[in-house]
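Working notes for the structure below.
A protein chain is absent from this complex, but the other protein chains hold their places.
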Amino acid sequence: MRKGASGPLLILFKDILMIEHNKRWILQWFLPVLIILTLFYLFPLLDAIRLSFTNARIGLANVKFSLSSYEAVLTDPDLPVVLRNTVIFVIFTVFCQLTLGLLVGLLLETHLKGMGLLKLAMITAWVVPGVIAGITWNLLYSSASWGVINNTLELFGAEKISFMTNPSWALVATIIANVWRGTGFSGIMQYGALRGIDPQLYEAASIDGAGSFRRFWGITLPMLKPMLMINLVLITISTVNTYDAIWALTKGGPGISTTVLSLQTYKSTFLRLNLGQGAVYAVLMILSSTIFTAIYLRMMKEENRG
Amino acid sequence: MDRHYSPTQKVFIYIFYVILLVFFLLPVVYIFAMSLKTEAEVLDKVHLFNFYPKRPTLENFGRVIKNVRMDMYLANSAKLVITTSIGVLLAAFPSAFALSRGNFKRKELVMMGVLFFQMISPIIISISIYWYYSKLHLLNTYSGLALIYIAIHLPFTTFLMKGVFDAIPRDLDEAAHIDGCSRFATLLKVIIPTAVPGIASATIFNSINAWSQFIIPFFLISDNKLYPVSVGILQAQGSYQDVSTHYLAAASVIGLFPAVLLVLFLQKFIIRALTAGAVKG
Partner (left out) sequence: MKKFMSLISMLLLGGVLFGAGQQDAVPVDVDPVASATEAGTPGAPVQLRALIGSWNTMASSVESRKEYYEQAILAWAEEHPDVYVEIEGIPGGQTAQAMTKLITAAIAGNPHDFANIDSQWVGNFHEAGVLSPIDDYLTQEDKDQFFDFTKIVTVRDGKQYNLWAETGLLLYYYNTDYVKVAPRTWDDVFALNDTLKAEGIDKDAFLTQGKGAAAAFCLLPSYWAQGAVLFDAADNYRPVFGEGKNRDAMINSFSFIKELVDAGAMPSEMIGYDHNELEAEAKADNVASFIAGSWKQGGLDPEKWEYTSLPSMDGSKSNIYGGWTFGFLARDKKKLEESVNFVNAVYTSRDAMADRLPRHGYIPVRKDVFSAEAFKSPFYEVIYKELEVGRARPATSMYPEVESLIEEAMGKILSGSDVAETVDEMYSKVVRSYNAKN
């Protein structure tokens, strides 16, 4: 660790963070994180922002600075649809992952027979790589012979559902597949937090004659709230960033009905080789993550005040 | 905790149980069933009660191990995941400790700053990193790949370890301080041993994430012998002309198995760490 290079950086951060002089150790202990994040995230991010102000394409030699990428993306009639898809996808995914995770946590807490199997099932879904999850759900949803879900519906005399071909259903189907894969994380986190709740609180409430529902609203939820908020932020970020499972499942279609911002970034960069426009979408992705997080923080602050 | 449930309560509980169980299990069981099918059976009409293989065969597994070399990809992933898990902890410990024990006014801001990087998706950074790596000759190396994996998992690990350290009573530090331990010795001898459940849960989260990374290893590695499982699995998929679902399924099952085992083995640590209050708002 060369001191010469890190010295000015440290002083800068010291001032920004308002760390007192006798606590320089704090800064030094931050160095590994600082260096790694700067090299692997900050520089590439700045590079992406630079590219967003160019007409760069992979393979194009004469790259010029211009606003053409922003102009193309922002005037694209598809952009409102993509943004709408993103918001729906994120909100429903996050809501379902949190609720299902909580439900699984509560079920596991009953310690009834067979709950271990549920935990195993949820965890297995969680470790499936995105691409495989997408391919699997595509097979399940299919209206062809191997489509288990539709054939089962038919068996019970119901109509087939065109999961992959009806634009609204396709978005629902994408959300379900993503919830399937992501619930493991939220479920495990919440189960742990549930177990951390002091049993005496429940006993006291029982003595006061509180029923299960009141115990849940009065004790469980408030005690879980910090964990729920953290989960909310982390799940939102990972949902905004999801692209591989959607690509393998629907390719963003039919039409653009399941194309979210991250997938649009992916399509622009890897399919159309349009680095400039891909970078603009990337900027929009980070903006939307930031906006979601800011909304949550605002919510948290207001709750605390009220 | 001993709780007794009335029969009606149990009925409700088990209704939810069955719905959730089918939801989580169906895709996995479906893939498993597919991995045991012959090519002729793949296109058969199936519903919920008959999608099991009629003439189960292990041949697909043999094929993908022998031709696709899943064994090699598994070994690669294992190496990569171990290196990443260790590296990311080493990088995260000092800053998590500083965040937990240091007193400074803008602690929250720093934490948010670190978590901000979590928002940057690997697709955004992959092409830039390709260029850097190409100049630094880090393409096609595990060192290069492991470094970026470490970076990807660093924000969350720092955040998690800070929570874990926060849950450790400060009395322990003070006792160590009185015994003459430096900060470094305190971290090494007192905090880290106490934080084992938290370290284990960070390791699970990181391993699972590292195990399923796709675009980064795909873009930075151009040597079959170095591919991790997440990329290797897809070598079992044929061209668009082929029916290759059963092979892909067999490769997926092989690829999932170690990850599920790892989680099963380590999950009690996650629960213990979280129960101890590792994650606080």
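All chains are identified by letter, namely A and B, in their written order; residue positions are counted from 1 within each chain.
Just so we're on the same page, a residue touches a chain if its C-beta (ideal position, glycine included) is under 8 Å from a C-beta of that chain, and two chains touch if they have at least 3 such contacts.
Computed from a predicted structure; not experimentally measured.
The omitted chain makes contact with just one of the residues B:21, B:125, B:200 or B:236: B:236.
For chain B, the residues touching the absent chain in the complete assembly are 43, 45, 60, 63-64, 67-69, 79-80, 83, 86-87, 90-91, 93-94, 127, 130-131, 134, 139, 141-143, 145-147, 150, 184, 215, 218-219, 222-226, 231-244, 247-248. One chain is missing from the display, and on chain A it is touched by residues 1, 3, 25, 28, 31-32, 55, 57-61, 66, 68-69, 72, 76-78, 131, 135, 142-146, 162, 164-167, 248, 251-257, 267, 269-274, 276.
We adopt the following convention: only the chains that are shown with their structure count from here on.
Within the complex formed with chain A, the residues of chain B that make contact are 1, 3, 5, 9-10, 13-14, 16-17, 20-21, 23-28, 30-31, 34, 42-49, 51, 90-92, 94-95, 97-98, 102-106, 109-110, 114-125, 127-129, 132, 147-148, 150-152, 154-156, 158, 183, 205, 208, 211-212, 214-215, 229-230, 233-234, 245, 248, 252, 255-256, 259-260, 263-264, 267, 270-281.
Residues 16-20, 23, 25-26, 29-34, 36-37, 39-45, 47-48, 58, 100, 103-104, 107, 110-112, 114-115, 117-133, 135-137, 139-140, 145-146, 148, 151-152, 154-155, 180, 183, 185, 188-189, 191-193, 195-196, 199, 212, 225-227, 229-230, 233-234, 237, 240-241, 243-244, 262, 265-266, 269, 275, 279, 282, 285-286, 289-290, 293, 300 of chain A are the ones that touch chain B when the two sit in their complex.
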